[in-house]
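The complex appears here minus one protein chain, its other protein chains still in place.
A and B are the chain letters, set down in written order, and residue numbers restart from 1 in every chain.
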Amino acid sequence: MLISFINAFIDRLKAIPDLIPYQTGVLLVVLLCNGCGQTPSAVDPALDRPYTAEDGGALLSAMPSDPSGLISMVAGESASSAISSHIFNTLLRYDQSLDLTGELVDTWEVAPDHKTITFHLKPNLKWADGKPLTSADVLFTWQLVVDEKTHSPYASDFQLVTHAETPDANTFIVHYAQAFSPALDSWSGLQILPKHLLAGQDIHTTQFAQKPVGSHYYQLSEWRHGEYLKMDKNPLAVLGAPHINQLIERIIPDPAAQFLELMADNIDSMNMDPITYARIIPSRPDLQARLNQYKELGNSYTYLGFNLKHAPFDDVRVRQAINYAIDKQEIIDGVYLGLGIAIASPYKPGTRWSHPTLTPYAYDPQRARALLTAAGYQDSNGDGILDRQGKPLSFEILTNHGNKEREKTVVIIQRRLKEVGIEVKVRSIEWASLITRFIKTGDFDAVVMGWGLGLDPDQYNIWHSSQQQPGQFNFIGYQNPTVDQLLEQGRQTFDPVERMHIYHQFAEILYQDSPIVYLSAGYGLTAIHKRVKGIVDPIPAAGVGYDSQQWFVPAPIRRHQMQAE
Amino acid sequence: MLNYLIKRLLWMIPMLIGISLISFFVMHLAPGDITSTEAAFNPKSSEESRQKLRALYHLDQPVMVQYGLWLKRMVQLDFGHSFASHQKPVFWAEKNANGDITKGMIQEALPITLLMNVLGLFITLILAVPLGILASKRYHQWPDRVITLFNFIGFSIPGFWLSLLLMYWIGVIHPWFPISGLHSLNYEQLSSWQQVQDVLMHLFMPVVIPALTGLASITLFVKNGMLDVLNLDYVLTARAKGLSDRAVTYRHALRNALLPLITIIGLSIPGLIGGSVIAETIFAIPGMGKLFYDAVMMRDFPVVMGILTIGSALTLLGNLCADLAYAWADPRLRRGIATAQ
Partner (left out) sequence: MYKIFKHPLACAGLVMILMMMLLALCAPWLSPYDPNAIQVKQILLAPSSLHWMGTDGLGRDVWSRMLYGSRISLLVGLVAVGISTLIGVILGAIAGFYRGWVDTVIMRLVDIMLSIPSFFLILAVIAFLTPSITNVMIVIGLTSWMGVTRLVRAEFLSLRQREFVLASSAMGASDVRMIFIHCLPNSLTPVLVSVVLGIASAVLLESGLSFLGLGVQAPQASWGNILTDGKEYIQFAWWLSVFPGLAILITVLGYNLLGEGLRELFDPRSNHTR
């Protein structure tokens, strides 16, 4: 009897195996408290006083995922470069007004035929371990990035260098087979690695990726995987020492938890979504009192991209119809709460590359229907979905899981397209498998994703017909000889005005072809605690994080001896 | 006893084979060639490394051979390396050519999950046994009714929901406990006693919330067990002999009522391990559950397979321990009157 009872009971336990049905006595209290939820923290007037710059203190921020390693040319992920950009220098960088200036180099010369660039390194550069940083390190880094075995996603620009030489310890010369106008831009993105620590190592398994030594403002001091990374000030920093002693990046995957940590004052800064920025923080005076909010036009845009090799997207009328059927302003209002801009060319609005007269496809469902009819679609069986030759006009949009803005965008698109008789299925897939299983294999109808906008207008990798191999960026299969020619021309043209005309012409053709629907260029939204001073305001063109070595945390308002938790 | 132990150990062999079959089946559910998965989310993955991977999983061999080789690797606890670009060993530490040691992913995550579960179980038992006794002694009176109501709510409340509400309530409105993570940022500077305190503070919410689960079922279990035993002949006899109520309850009834608890605890292990997914994901605790969730989302097959196998093996081990403890505690089992399945 006892045994059978146990069995019955075990089955009971088994029947609810892993659901964690929790018991609670506090539930009701929680519910009652929900309304009264204001963090009881007094507004500190000290936060708003002026301070003079001083050294010390720490800055805590949060990022969603642990980097896989800190050699960004290998890791190829944003989590990695977010950290490694504090640790490693590049040869060149963009200054406040987005002009190129030297970082590791003092001066550089471009030969009149544009095929040779000579970089002169600053004298007496040192790695954080005290060893000298020379042109040999730069050469080594270039060899590494173009090495077949490295398989760096950034290799292609550097493969155009036919050979490189180091006549002396401070001089680095690169030769190109033909003129390449984005060359200098590409060198502003390559983080220089120390040869003396990496030579002879397998770049994929080396411990250096976990314990890097660089030359920039900060050096990694502690890395608790999945929890946090700490970086300490580098006294030998090539560009001089920053004010803040320590940077701490906490790994908090869940944006909700990130915001709760911000509210509990356990982190100083985080990137926000539009709802947090526009609705939640304004509704909370206690948060407003201790946070500064920054808004800047981001360096990326969201788009709906079609697989041009799949029917019905091989028909330009269908692509244009979909473009007309989507209300971009609705997406900007509903998903970005107005914190976005509709665009008509793939460039950052307000820059010279952005086409001045093109306007985004208007929301015009009538026109969309007309185009679809012209393409031969009609609702012959009366189910509300258009069809042609017995095949319904139906496709699937993929986007990456966890990106709330894109997931919402897709739902809005689904709704609008249904109104003109197109059936859309929606699926959100984790980033890695989206890329792997669908993008690389070309096994998709349409995607909602984003493209970053570099400072150089060259978009050869995305639009040139030669870039369609699996793993390359023209995965939608765009093919247009005129565009190919323009892109090639743009890469060999140096005069800014001439280049501008080339890229405007390129944008016009894209606009007509409508291979993607530009949805929105969103704003980057950041909240930073008021204890962090020295932030350039208004935000320079280079972004809020520009010049962060000038930031400081005055001693009187520092986080209490890092009792962070 | 020795015979029983040997029999019990031999019995685990077919179980392990079955687990290997199921995990093998799960791996082959995924559409497409897993090497193409690796190639895609690892830009550096080359034809060469794909070949290595194909060799590792013997993908060019017939299915039967593949399974045999998978079984062999399972026995050797060789789960390979993660697909993620850090390429860490899945299970245990490894030394590379330079003599650097890379810790295994499961090796790092397992102690955290085990610690959480042991603490949780401890809290559950401390609360559940007295509550269960109270409910059985005051059967159909108000303490029993209150406890029963709590039990039902406990069974029924979604854990992730309670976690969210509590996170906001005792993490933000009243910042009594840390919201996420396992260590404070100044952990390294703390004295060892403070370090223990620090970890316990961080574990409070992720441990206590799931522990309340177990509380519901184990309280009910203790109560029903006590009710059963209190009506048995020998307890009635003891009572008839004039022993005090206290003596009857604690000396005679409780011991027998608690005996089956050992089995219950053993059997709750897979639930505890599986349940760690939600708690660890919400509270950002780098344990087995979060590791598994991340691996599943990224299709990091070696890690998924490793955790599935190790988790099952742990369950078997837990059941074995429970059975042995039961056999040790209950003489009836040794004589084969009852079985502990």
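The rule is simple: contacts are C-beta pairs under 8 Å (C-beta built on N, C-alpha and C of every residue); 3 or more make two chains touch, one makes a residue touch a chain.
As the structure is a prediction and not an experimental result, all values here were calculated from the model.
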Checklist entry - Per the definition of touch given earlier, which of B:Gln194, B:Asn231 or B:Ser244 contacts the omitted chain? => result B:Asn231
Item to check | Residue of B:Gln87, B:Thr102 or B:Thr281 in touch with the missing chain, whole complex considered | outcome: B:Thr281
Next on the checklist: If I consider the whole complex, including the chain that's not displayed, which of B:Lys88, B:His202 or B:Arg299 touches that chain?
Outcome noted: B:Arg299
Checklist outcome for this item: Contact with the hidden chain, among A:Ala169, A:Ala256 or A:Ile509, goes to A:Ala256
Checklist entry - In the full complex, which residues of subunit A touch the absent chain? => result 1, 4-5, 7-8, 11-12, 14-21, 31, 34-35, 37, 255-256, 259-260, 263, 273, 275-276, 279-280, 283, 330, 333-335, 337, 401-402, 404, 407-408, 410-412, 414-415, 426-428
Checklist outcome for this item: Those residues of subunit B that touch the unshown chain are 14-15, 18-19, 22-23, 26, 29-31, 139, 148, 152-153, 155-161, 164-165, 168, 172, 224, 227-228, 231, 267, 270-271, 273-275, 277-278, 281, 292-293, 296-297, 299, 304, 307-308, 311-312, 315-316, 319, 341
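Throughout what follows, only the chains that are shown with their structure count from here on.
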Checklist entry - How many Å are there between the centre of subunit A and the centre of subunit B, using C-alpha atoms for each centre? => result 37
Checklist entry - Which positions of subunit B touch subunit A when the two form their complex? => result 31-32, 36-37, 39-41, 43-46, 84-87, 96, 98, 100, 102, 108, 150-151, 153-160, 162-169, 171-173, 175, 178-188, 198, 201-202, 209-210, 212-213, 215-217, 221, 224-225, 228-229, 260, 263-264, 267-268, 270-271, 274-275, 277-279, 281-284, 286, 290, 297-299, 338-339
Item to check | Partner subunit B, residues of subunit A touching it in the complex | outcome: 1-3, 5-6, 9-10, 12-14, 16-27, 29-31, 33-34, 36-39, 60, 68-69, 74-77, 148-153, 201, 204-205, 207, 209-210, 222, 224-228, 230, 248, 250-254, 256-257, 260-261, 263-264, 266, 401, 430, 432-433, 435-437, 439-441, 471, 561-565
